[in-house]
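Taking it in order: structure first as structure tokens, then the write-up.
A single protein chain has been omitted; all remaining protein chains appear in their positions.
Let's turn to chain A:
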């Protein structure tokens, strides 16, 4: 379905080239060539695609199909994937009765919703701010600085936050020097959602501005001039020109985010689960790891993973449909 995405783009069918003409013409499309002729023509491309296909097959298709163990009482030692008994939806039934799983779902959805409000607008605001910086050199410098944390691993980001906000961190240290009680936000489960959101902002908000800055640069400057001549001042111009110009990108990213709602950053939560406890930090992916892989209950963990994968798939398809209904381009289109 999504393969139809952009295959129908410009270069494809050329009405003039129905007959395989002389050498050059043959290179233009013809679906009507015989299979053998196309194979003769395109085999080098197939060879080139081969390494990619092998890897995708081995580490995507086979595992994707390997999800059948979600319906099995899977035992790697007796029987494996072919010999383990099929138990239908038992794993799933057990899953929906597992309080830890429910907690993972609630936490995941809660964190996504929270970050939609407190993270999503940050890159937009930052992009508007950067865009309003008149000096090109200053803007390039700030951009360079704010993109940087995107390239740090989560381990680093958590380590850095630990050194800033942890019990022995910089803030606690400064507070203690001035006679206050120290703080430890790294192990405080009440403020955990603020902490992970702050980490996400620090790491990715700068990087997130790229798309918005690019969209801003495509807005016709004459619009601003015309509006200014008509007496619209800064804020009005932003409201009536800039924000409408950003709308398609905002909608697109919002949809992508909704389609991705079940992914809240696996590594980030894995790393901090020990410090704050599983009550607030258990999300889908950590649940799969801790109750499937760690315990060796592979079938059960696979059921949780498959559930997440399918819900995620459905969310993306629905989000895209909504985008089209709203008249936006969506994630993939059919034209």
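Operating definition for what follows: a contact is a pair of C-beta atoms (placed from the backbone, for glycine too) under 8 Å apart; a residue touches a chain by one contact, two chains touch by 3 or more; residues count from 1.
Note that contacts and distances are computed from a predicted model.
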item: "Aspartyl/glutamyl-tRNA(Asn/Gln) amidotransferase subunit C", "Taurine import ATP-binding protein TauB", "ABC transporter permease subunit" or "MEDS domain-containing protein" - which is the UniProt name of the missing chain; value: "ABC transporter permease subunit"
item: Omitted-chain contact residue, chosen from A:87, A:116, A:210 or A:258; value: A:210
item: Touching residue (missing chain; options A:51, A:179 or A:327); value: A:51
item: Absent-chain interface as seen on chain A, which is shown; value: 2-9, 11-13, 23-24, 27, 29-31, 35, 38-39, 41-46, 48-49, 51-53, 55-56, 58-64, 66-67, 69, 76, 81, 126, 129, 132-136, 138, 141-142, 144-149, 151-156, 158-160, 162-164, 168-170, 173, 176-177, 202, 206, 210-211, 213-214, 221, 224-225, 228-229, 233-234, 249, 252, 259, 266-267, 270-271, 274, 285, 288-289, 292-293, 298, 301-302, 305-306, 308-309, 312-313, 316-317, 331-332
